[in-house]
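Every protein chain of the complex appears in place save one, which is left out.
Showing chain A:
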Amino acid sequence: MATVELTFSALPAHVRTARLVATAIARRTGVEESLLDEVRLAVGEACSRAVEAHRVHCPGEPIRIELRDDSGRFQVTVSDLAPSEEIKQEQPLDLGMLSDSFMSSFGIAVIEGLADDVEVFPSPKGTNIRMSWPAAVSV
């Protein structure tokens, strides 16, 4: 099982780097080209969410990404250390309620719409978002 781990400080500028690394590893792991855009966006959303949460709660702590080839699936786990409540479920769309804070929950909705398989584990010690896509070959 090949694993790549990346940690970065909670700065928006690093999210692009994380996206690029995830996309490169996904390609190398054998994820279909047609799915790479989804990997790039979903990982970017998870990292953006983590950066925003760290900037509020723990700006000095790093965010961790683990990318692995797991039995024919490319699996990405984005872990933050910011305390989190349960993720709010989808609500009916109303422009009046689309504040910037409400929009932040769109990140999870986007991830769920993109990744083949998503699990979100919020806790008082941080949130882990694990997502995976089918992969053809091992690294």
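Please note the rule applied: contacts are C-beta pairs under 8 Å (C-beta built on N, C-alpha and C of every residue); 3 or more make two chains touch, one makes a residue touch a chain; residues count from 1.
In this text, contacts and distances are computed from a predicted model.
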Given that one chain of this complex has been left out, which of "Phosphatidate cytidylyltransferase", "Aspartate carbamoyltransferase", "PadR family transcriptional regulator" or "Anti-sigma factor antagonist" is its protein name according to UniProt? "Anti-sigma factor antagonist"
The listed residue (A:L6, A:V31 or A:V51) that touches the chain absent from the view is A:V51
Given A:L6, A:V39, A:L114 or A:I129, the residue that touches the chain left out of view is A:L114
Considering the whole complex, not just the chains shown, which residues of chain A touch the missing one? 12-13, 15-16, 19, 37, 40-41, 44-45, 48, 51-52, 93, 95, 98, 100, 103-104, 106-107, 109-110, 113-114
